[in-house]
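The complex is shown incomplete by one protein chain, all other protein chains being positioned as in the whole.
Our next item is chain A:
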Amino acid sequence: MAGRRALKAVLIDLSGTLHVEDTAVPGAQEALSRLRQASVALKFVTNTTKESKRNLLERLQRLNFDLQEKEIFTSLSAARSLLEQKQHRPLLLVEDSALEDFSGIDTSEPNAVVIGLAPDHFNYQTLNTAFRMILHGAPLIAIHKARYYKRKDGLALGPGPFVTGLEFATDCKATVVGKPEKTFFMQALCDLGCSPSEAVMIGDDARDDVGGAQNAGMLGILVRTGKYREGDENKISPPPHLTCDSFPDAVEHILQNLL
């Protein structure tokens, strides 16, 4: 691999890559253990916004995955950093279960709108409230703009469509803090002390996981689990470094070819 340095870090998507809801992807736990034996740093990166870091950790541990809370980096973490930086008081359209990641942030008299994956809040009334705030100058912050995600009962709309709708209504552009934004990946690699050219990303979303990572200078591996649909690998340019069936195959490829 001319021009690339040795691999130092692997970023791994969670929902759709290691598990789908409460079911682990077959063989993923063992594959993760094998990966840990190699000398690479790991970070679990996710746009999941329904759950706090603690919830994510608990679910993954229940599924017998070996990981620690500090290895998890979410778009919620990225959003919180932005709010603190700009000292915004947000109207938080995020699931109740994710609110704990914003504890300590002043939400009185909100002057910013934060939109995550929050089906309960995407009703006409709440969206109208958010719309009017933005029209009056409140910045719109999108935790991410995923088009849809996989649920037990099928595909479901992500926050992306609603953010897009509000951008259209108000002629404003949202600040997106999650994947596939470059800053998200850079922030995730930051405390691992490595550059993008020394890292690879594994995920099930061609645009947000693989496209975003490659755009930041990393290699991307697309897995055919979770929300993957036939032909997704053709939707990004350049195409994924590798498209394979699932996380265990991705790990095999890394162990054999990238170290």
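Definition applied: a contact is a pair of C-beta atoms (placed from the backbone, for glycine too) under 8 Å apart; a residue touches a chain by one contact, two chains touch by 3 or more; residues count from 1.
In the analysis below, contacts and distances are computed from a predicted model.
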Query = Looking only at the UniProt record of the hidden chain, which name from "Signal peptidase complex subunit 3", "Phospholysine phosphohistidine inorganic pyrophosphate phosphatase", "Histidine-containing phosphotransfer protein" or "Cytochrome c oxidase subunit 2" is the right one?
reply = "Phospholysine phosphohistidine inorganic pyrophosphate phosphatase"
Message = I'm checking contacts with the chain that's been left out. Which of A:R34, A:R54, A:K86 or A:R132 qualifies?
response = A:R132
Inquiry  = Can you say which of A:L63, A:L157, A:C194 or A:L255 touches the chain missing from this structure?
reply    = A:L157
Remark   = The one of A:P119, A:G217 or A:P239 in touch with the missing chain is A:P119
Key: Touch criterion as defined above, residue of A:G165, A:G193 or A:P238 at the omitted chain   = A:G165
Task = State which residues belonging to chain A touch the missing partner chain.
result = 119-120, 122-125, 127-128, 131-132, 135-136, 147-148, 154-158, 160-162, 164-169
